[in-house]
Each structure stands twice: as structure tokens, then as C-alpha cells.
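Worksheet: the structure to be examined is printed underneath.
Missing here is one protein chain; the remaining ones are kept as they sit in the complex.
Chain lettering (A and B) follows the sequence in which the chains are written, and residue indices restart at 1 in each chain.
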Amino acid sequence: MATLEETTAAMEADHSLRRRDFINIAAVSFAGVGAVAVAVPLVSQMSPSADVLALASTEVDISKIAPGQAIKTSWRKQPVFIRNLTPKEIAEANAVPLSELRDPQTLAERTKPGKENWLITLGVCTHLGCVPLGTGEGENRGPFGGYFCPCHGSAYDTAARIRQGPAPLNLQVPEYNFNSDTVVTIG
Amino acid sequence: MSFAWAKAYEPKTDLGRWIDERMPLPRLVYNAVGGGYPVPRNLNYGWNFGVLSGIFLTIQIVTGIILAMHYYASADGAFNSIEHIMRDVNAGWFLRYAHMNGASFFFIVVYIHIFRGLFYGSYKAPRELVWMLGLVIYLLMMATAFMGYVLPWGQMSYWGAQVITGFFSAFPLVGEPIRVWLLGGYAPDQAALTRFFSLHYLLPFVIAGVVILHIWSLHIPGSNNPTGVDVKSEKDTLPFHPFYTAKDGWFAGLFVTLYAAVLYFAPNMLGHPDNYIPANPLATPAHIVPEWYFWPFYAILRAFTVDFILPAKLWGVLAMFSSILLLFFLPWLDKSPVRSGSYRPVFRVFFWILVGDVLLLGLCGMKPAEQPWVALSQLAAAYYFAHFLIILPLISKFETPLPLPNSISESVLHGETQEAAPAGLKPAPAQ
Partner (left out) sequence: MVRIIGFLVGLGFAGVLLISLVVNLVGYVQSPPEPTAEHEFHREPKELHLASNGPFGKFDRQQVQRGYQVYKEVCSACHSMNLVAYRNLADLGYSEAEVKAEAAQHEVPGINPETGEVSTRKALPSDHFPAPYANETAARAANNNALPPDLSLIAKAREGGPAYVYSLLTGFQNQPAELIRKFPSAKTPPGLHYNPYFANLNLAMAPPLTSEGQVTYADGTKSTVDQMAKDVAAFLVWTAEPKLESRHRYGITALVFLIIATILGYLSYRNIWADAKRKVAPKGPLKPESKAKRSRAKAKAGITG
């Protein structure tokens, strides 16, 4: 067994051969990869859970909505307006030149072919998020006969497009599909 | 704070110097766990368990904070919120099992850490405060674990809460009012659940604070070592980094592998099936048992079956609390000038008897209160108190310890067969 002095001397000599930093770097890198791998579930757990995703689409029965009527329903915990447009309302919407619109869109672009009378939009004002009036009987439908937001005066037309007031965009049209003439799946 | 030969922190970058002049945190870290902290060179794996405890505390805090994002602290909804975590939350099952088994592994690691301290005399001067702060950490861990186990609101959660808060009613006059005050009601219910959730979230951060004090008070005298002999010169130590960072690192990998094996392949092994039954205040489980890390204390509690001056229930509660509180006095009960059990042959024998005794108490705590377990727990509990309060003080008075090596480096460099040679001289060739 050598003394401390001797072994230190030997160590200096062996320096170049023994200094295999490679293994140390390999070990630390592996640990690093592990740390990143562990971080993945820690971050993904905040994404919507399976039960929330299951409620991501809702079916609505529209058979009871007469022309000129609208209902308010819920989809992904947000209000949705489903309106059965009258021919007069459809004509009014089509008569508006696109150049007059802040967010130009035709009624045809906002409805499904063959079902132009069904206007399905989110009931969330695109200004700061209030729920506009106009779905219920007797509610204020604003100067353009569509929806009216009482918070800051945004007025939407019969195609739920923004015509007046601070809102920048038309009421959002969600993804939806007609399963039949009477049932729509939203989302 | 440290030894004279400790390497000094020298910031190598401009940014490093800038920070060092304003808030020397990197310097603090360097002096605590970096190249600037000399550690005895002869530490064995018993010294890895402090860092491991810190790792598991971190795991518990991280998984716990995340679980709290999904947990719902209501008597009606808590159980279902846990199942929501297990079934619907992304990676929820992983987080829940990690937290559940992390608690068990935290206790395994801390128990080994404590027994290391008992064997090597780490509680002796000048480290009495390190020891006592450690006991404070242990008490906080027990409170945290108890409250955490109540949160799923399963049968064992509820009935465990009933039993443990029931302890207080053993105390005459003030006991029952204290119990009702703790619970916020007459039985564990919504009030108790929400406050346990709040405190369960709080206490780990208190633990973290006490851990900092624990490490600070350790770093004043420096770490103990298996010989119990003080550090005398630079030859006795090695800088913490890279030597002990490497040793702690690989051993942590080993332990985390064990932890992962349990988490992924036997996640309910250490738990009790009854906690998968929603709490029912009207139906008591056949056998109420706490989690395994409380079993020895449960055995001590139930060992007292006879009223003698005081009611048996009160004896049980007093003994259970005393079994931990007496450890605070250990540095003054065991006055042997020799620290390490390696050089105390009589002490060593009783140490291993104590280990067996605690394991036996654990076994008794798990079993129903029938014979022969009650009789065994009575014997084992009697030995436990005798060990610390009667036997150890006597041993430390009358034992003849073995001669100590002059220094750590002498014992390390010359090895067992070379102890004949005094340090500095060329030793005789090995036999």
C-alpha cells in the first residue's frame, strides 16, 4: 500500500490516460434526458383531461325551432346561438355589399349548402366576450336586426356579422354537421 | 464555516462575478455542495440517504402541487376526483402513483438515514442541533403524511382520521375540546378535510425550510464519518464535488430504479385495499391499520391494555408520543465519548437488537390486536423504552470502547492490516 505522496505522483503521470471525462458526460447526459422525459407528463397533465375532451362535441335537436326563432344552447361550456332565418332575413343578409363589412363574409360562407336558413354561431361577442342579446322573444336585436351586445354596443346583422360598435370580427361559426334534418352535432 | 483548506469560490465568468458581488448565491451553493465543501473521504453508503431524502421531498412537492390542480377537497367529491385523476387526467395515474409511493419511499429513506445516525453517533456533540432539527423534520413528515392519507377520503382515510384525532380525547379535561377544535366538528367531515388539505399543502414547505436549517447546522462542524473520528487535516477529506455528487448521483439512480419498479409494477403493494372504498362513517372496516411507516407507533399505542393509575388509552398515547420525544434527549442520554458504533462492541449488539425490535413492533402494528401480537408488542415496546432510557445510558457509562484510529486518513490509507504502522512511516509489507 503506497503512501499518499506516492499515489499522488502516480496520479499525475496517469492523468492523460485516466481522465476519461467521456463516461461522466455520458452519465450526466443520460440523467438529463431522463429529466426531460419526466417533464413531459408534468406538462401534459394540464392539457384537457379525457372527460373534458369527451364533452368537446354536443348534439342538438333543432326540430322545434321555427323560422324566425333562435335558441341558446351550450357547447364546450360556451353559449351557442342557433337561429332559423326567415327568407326576409336571408335576403337582407345577401343584400349587403361585402365592402361595407368590417369582417367580410357572405351568408353562404357562414352556413352549410342547402341549409342557408340555419345560422349557428357562438354567442360570444368578439369584442370582450359578453353574451349578445337577440335569441329570446322580445330581446333587443339591435339596429341591424341580428344580435346586439349591451356591454359596449356592438351590433350584428341577420347573418351575425359585425356592423357597428367595437367588436372586430363576426360571431364565430363553430365546426358543425347536420346528422339529419333535425339533429346537428357541434364540434 | 468550513475547513481551512476548503477550495475558495472563484467566479470564472463576468456574469459570475457580477452576481457574486450582488447576491452570492452561487458562492453559497459552491460552499455547500460544490468543490468548496470538504467531506470525510471514508463515507459509506449510509451517508447517501440524506440527499435521497431531499430528492424524495422534491418529488413529493412537485407531484403534489400538480395533483392539487385536479384534486377536489370535498367530502362528496374527493374520492371521485382522485379517480378522475387516475382515469381522465393525462398521465394522472402516473402522478398519483408517484405521489403515493413517493411518500413510502421518503419514509424508507428517512428511516435508514435515522438509523445511520443512531449507529455512528451522528447525534453527539457538536451535532446535537442537526439531530434535533432532523427529529422536527420527522415529526412534520408524520403530520404531513397523516393528513395526506386522509385526502382521498377512502375508508382508511376516514377511520384513520377518527382514530388519530381520537388520541386527543385520551387527555383528561382538555382532550375532547382539542379534538373537536382540530376537526372543526364532532367527527371527520368537510371542515376537517379542507383544513387537512390546506395544511398538507403547507407543511412540506415548512419541512423544506427546516431541511435548510438541518444542512446549515451540519455544515458548521462538517459531516460525521464511519470512524467517528474528527477531521484533522486535508488528507482526511475530499471536495463534495465531484466525489460525492458522483456517488450520490449513481446511488440515487439505483434507488429511483427501485422506486420506478414499485410505481409501475406494484403500485398498490404498500397500500391498503380498503382505501379504494369510499368513506362510510357508519361502517367501520374490519381492521383499521395506518400506513406501514406508522406501524411501530401503532403497536406501541395498542400495547398498553391495563389501567394503572392512568387509563390504558392515555398510557398508549403518552408512550406513542414519548417514543419520538425521547429521541430529542439522546445526545444527553448516551454520553459515551466514542461516536461510532464500529468501536463500541457492546453498543453495537444492542443497536442491532433495537433494529430487530423496531421491525417486530412494525409487524405487531400491522396485525390485528390479538395474541400473540399483543404480548409481543408489549415486550417489544418495553424493550424500546428500556433501550434508550436505561440501557444506553448504562452502556455509555460502563463500556470499554475499542481504540480509535488517530485520524480518518490513517484508517483509510493504511487499511486494516496496516494499522500497525503509524501515519507517515512506510508500513510493513502485507502478511
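Rule of thumb we're sticking to: a contact is a pair of C-beta atoms (placed from the backbone, for glycine too) under 8 Å apart; a residue touches a chain by one contact, two chains touch by 3 or more.
All values derive from a computational prediction rather than experimental measurement.
Considering B:174, B:261, B:324 or B:349, the position touching the chain not shown turns out to be B:261 (whole complex).
Within the full complex, the residue among B:32, B:86, B:182 or B:215 touching the omitted chain is B:86.
When the omitted chain is restored, the residue from B:209, B:242, B:281 or B:356 that touches it is B:242. Although one chain is not shown, part of subunit B still touches it, namely residues 41-42, 44, 80, 83, 86-87, 93-94, 97, 225-227, 238, 242-243, 246-247, 249-250, 253-254, 256-257, 260-261, 263-265, 267-268, 273-274, 276-277, 286, 303-306, 308, 312, 315, 319, 322, 326, 329, 332-333, 335, 340, 342, 345, 370-371, 374-375, 378-379, 381-383, 385-386, 388-390, 393, 402-403, 405, 411-413, 415-417, 419-422, 425, 428. Against the chain not shown here, subunit A presents residues 4, 7, 11, 14, 18, 20, 23-24, 26-28, 30-31, 33-34, 37, 50-51, 54-55, 59.
Heads up, the rule we're going with is that only the chains that are shown with their structure count from here on.
Distance between subunit A and subunit B, defined via averaged C-alpha coordinates, is recorded as 48 Å.
Residues 1, 3-4, 24, 27, 31, 41-42, 44-47, 49-52 of subunit A touch subunit B in their complex.
The touching residues of subunit B, when paired with subunit A in their complex, are 62, 66, 69-70, 84, 87-92, 94-95, 235, 242, 246, 249-250, 253, 409, 413-415, 418, 424, 426-427, 430.
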